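One protein chain omitted, others in place.
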């Protein structure tokens, strides 16, 4: 009887934890809509179908490749502890034990798989925004498939799968590096291979190409913030009240401070309160806190968020100066603030210290090297074979007509 | 003391389960926004107010009629087991026991009512999209009231209320038939009674009438996918970790495979990767998996989703060929894939077998016959009395002006 | 052992409750997106960046000021019971006990703080809509900071912080008065100080200035309804199945009845089914039920919602008659229906009675007096120092250009 | 050379374009306009206040053609766009000095 | 017959239409345009880069009228649309060969 009681109590805890992890999965899922609307809003209307198409199939590609290889590349099991690479075989399937707390007190095998799968797809989405308005659709889809199917899980394994970075003491709570920087590096390399959009840096000056629908971008950023409750909160891997609620607070305060940081920086240095910068600031704060969301006090999370918000403004301006054309600011948000957030773990919070900072740096560098190398190879291969950039004519006319033979707001000719 | 412990443990489980069911209710609720934006996005801007109006009052109508008669028609109680019809009286009210686990270990009476009520309204929403851009508002509102108040709960009772289909062994986990096909049949009959939109099939050819705002449609589909976590996951009727997490996985994989299926089919056969088709493919996968979301393995759910995604593309084309004008593809998604998903339970998964397939077929046919008969009667009655179609002039000018004297994007004349 | 069991059981309950409260926090968070899109949709496109900017930084301002002073002003602790004012010091921080059920069986300190912080920001958002299209950005930001940082928490303390209204027996379950009327009074005073938009009441007649994007407004209202599950449901302060599920039902039925009430009133008295009125009706029902969402039966919540829906239509018309220009109807929805909802607690439901009605009236009046006085002082100060209204030229051209040097839909000049 | 500018009902555009094309008019330019005329627009209602939306959505179709084929174009427009109800629109005819095809620099009739 | 085409500030449209109507001008056609002139548009800022948005939103109002009432229309436009600030806009006057009412086929003055 007593055993039964203990069992029942444990089962209840398991059910609660698993419920939270499933909800966190749903929250991370909605981030894909956030990315879709953010990226569509910050680009031109003639490329809207195209960007929405990419963002609509990325979750599908992500989940399916994660089913086939990704999950088992990223979590190959204890026999690969400390390694650089591991693989536990194709496909996913669960034994009866895998859906009880014998698998884990926090979640079932299925929840584990789906939560991680939703994460995986976000890395590709980050790239989608940076290369928008000029990339060939089939090339992007192939890139995205390889990126989420292989590159992301291999890097993820280094830390979350128990690989060498984990052994080393590198810390990345919810993926400032493992998700955001990975996506950011892929984006940076992609942008360099592609070159800027026509006219962006023509005649030696920067000609802004404003996003066509700012309300869409706002919807996107709020949905991303919402999703981040699951992204960071779910990374506790249980419904632990103390930790999850702290993570909710640090996440929200960093986002808030990011908004204020970017507002201040854009108002102060760029003369006007720039809404798109403020939106980027919210995301910057979120990315910045992600590596140490469970380690920071409210004050520390405000500091980190504020700095990230300021950084993102200058990063956007700087990348424009060096002619890295990123329509949505993905590289500034995810790569730059991802690195900052990773290093922040060594500077503020429970783990702060030079040793930790060094470990973080090793993580940043090794991840950077690998992802740059891997994505360079992919982009290079694609460029040599099918090509990665649409024709000049198609770029002027818009990818919606060129790639999809559709328009996103076609009411004119059907005024009838 | 020991009794108290057991009681407390059970109460905790009850609280967890009920929490999940309430959240599932909220998720199903947000599907109404998904339908609203999807349908608005896929129709013309001159009819946007009208379609949004319908979708904004349908949840209200649905919940209120469900309060008055629907819930007690659908769940009349055990005395009507195996029957075709039952009714437990008007209104809803709970005894003290009804809000404890004495009612059910999964949820309180109130949760039960609200979860089912949210479901009910979705059936009417499905019709709304198919009959858009030409139906008279008052007639539609009357149709919707009768449809959710009477037709839907009567059919629902056959299976979920313990009626004859349940006794028979028919299986429909979360409503491929009971919700989606019911809505789909109502839509098909409505479209036949109404006829196509002016100009759609003029001069012997198909003239597409593109949706006016594709970003809205994308928002809609993602919200529907999100809501489906509650729709299918909530249909477990508890927070059971094993089952709910499996359902999350099968649901997501079917949606993903649906996207890829529709993308492939539209790219391969229709020459271009059609975003609206891909969006329909996601929904097709979701509708397809709904009847057996708790019975399928990941592989099986991918197969079902993929087939549904292919089916929906050809169904859309086919309905256009036979001049069934459905602006948003509701009939292809909800009726065709609803039937496919229902039959899939007999083909794949834990219950697969000829006997089950036969039961599923009986369900499909009996539901089809009843809904076609019932909705024909309603549409016929409306057509003879108040009329169901707006005047030709109003259709050209748009229902926003005709029915509402408003515009959805009125900025032109107020350029000031 | 037995103690351990009891402890574990309690801990489980604590974990469940806290999970719900965190989710409720996330739901209240998404209301900010709801307000943003609703207000953007109901105003002109030339002011869209501006209104979205305000709504994007308000949550940031709200959470940060709440961190610094708000939380400790609103919940100063038991030593201030029955008082008019209390303060527990700057900043937030938690002892180890504060994140266990020693703090509260329903939630941790962090959850408590964040849930209340999300609430706080909504009060400022309400003002944002009413003063839209003519207010200077810096002045509004200063107003919002003082309003959420001081005014809102001081009033909130009177009831929820255990102040004099609580001692008195005043009842406001989730904030018909404490949140909605507070915001509504602030809005009313702001509108009076600002005056109507240019041209709105020119030449002795009312010239409507239609909102530029009704789909955005619909998205907003549905998100608000969704968020209200957390707003009202979270106000139970635990996951108690009986109470939370009842609150979900009363909330939804009031929203539904509000839609029908406003539809009926606008169709009947204003001749056409006005979508924006119906949307306001949903919100009216929600605001109306908020004070007594835990006290009402389904029937009572339908009555309250319906009346609120009718009221809001006439309130909008009336405010226009007396030249109080509120572009989004915030005063009608939040102030008028907030007062109605507060009084409704004395008329219907478990607490109905003359004594209670009297207490409610005292609450309404004292809150009204204080907020009017406080916000008059703020608006007056701002008017005298930096000014609160943009120049006539800027108002004609739009605040997007004037305040932000950006456009929300800038595709025209970048047709390339 | 003349320009024929017609203000028509939006839903007639497709048919008009097809008819003109069949008759050999190989170019035209279209824009969205709002018109005010005998057809008075609608009483619109917004949040309880009625207002006259004076302006009705119309489409402006501009065809530049040689003076001698002008008559034919007008006949086609009249045939296609006439419903007999108020609001069918107007045709305005202008003299044009010259037309130039940007691609080639050709001018006059050859440019059309 | 003449066409009076005026490029005006958008917020003057309503008043202009009313004034013209009162003076007996029973038809006009309006379109959204962007103008560039002495009024130089704004420095807009997008993500840190300034750019000149050269074009200012304007409204084009076209009124076709008999040559003799032309003067009156111009006077009304000048009166209503003049603020004295740069950017008030222009009036262009064209000769028109003919106007036809599609509904009836009437032409000339009767068509207006």
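Letters A, B, C, D and E mark the chains in the order given here, with residues in each chain numbered from 1 onward.
The rule is short, and it goes like this: a contact is a pair of C-beta atoms (placed from the backbone, for glycine too) under 8 Å apart; a residue touches a chain by one contact, two chains touch by 3 or more.
Just so you know, these numbers come straight off a predicted model, no measurement behind them.
**Q** Going by the contact rule already stated, which one of E:2, E:47 or E:103 would touch the omitted chain in the full complex?
**A** E:2
**Q** Who touches the missing chain here, B:277, B:367 or B:406?
**A** Of the candidates B:277, B:367 or B:406, B:277 is in touch with the missing chain.
**Q** Considering the whole complex rather than only what is displayed, give the residues of chain A touching the chain that is not shown.
**A** On the side of chain A, residues 199, 207, 393, 396, 401, 404-407, 410, 412-413 touch the unshown chain.
**Q** Would you write out the residues of chain D that touch the absent chain, in ascending order?
**A** Given the touch definition above, chain D has residues 3, 17, 21, 26-31, 64, 94-103, 105, 111-112 touching the missing chain.
**Q** List every residue of chain E that touches the chain not included in the displayed model.
**A** Interface residues of chain E facing the absent chain: 2, 6-8, 31-38, 54-55, 58, 60, 74, 77-78, 81-95.
Throughout what follows, only the chains that are shown with their structure count from here on.
**Q** Select the chain at the greatest separation from chain B, using centres from the mean of Cα atoms.
**A** Using the mean of the C-alpha atoms as each chain's centre, the farthest one from chain B is E.
**Q** Quick check: more C-beta contact pairs in A-E or C-E?
**A** Here the pair linked by more C-beta pairs in contact is A-E.
**Q** So how far apart, in whole Å, are chain A and chain E when each is placed at the average of its C-alpha atoms?
**A** Spacing between the chain centres: roughly 50 Å.
**Q** At what distance in angstrom does the C-alpha mean of chain E lie from that of chain C?
**A** Centre-to-centre distance between chain C and chain E: 44 Å.
**Q** Report the inter-chain centroid distance for chain A and chain B in whole angstrom, where each centroid is the mean of the CA atoms.
**A** Chain A and chain B have C-alpha centres separated by 32 Å.
**Q** For chain A, jot down the residues that touch at least 2 other chains.
**A** 5, 9, 12, 16, 19, 23, 210, 213, 219, 271-272, 274, 276, 416
**Q** Provide the list of chain D residues touching at least two other chains, using ranges where the numbers run on.
**A** Within chain D, the residues that touch at least two other chains are 11, 14, 32, 34, 44-46, 54-55.
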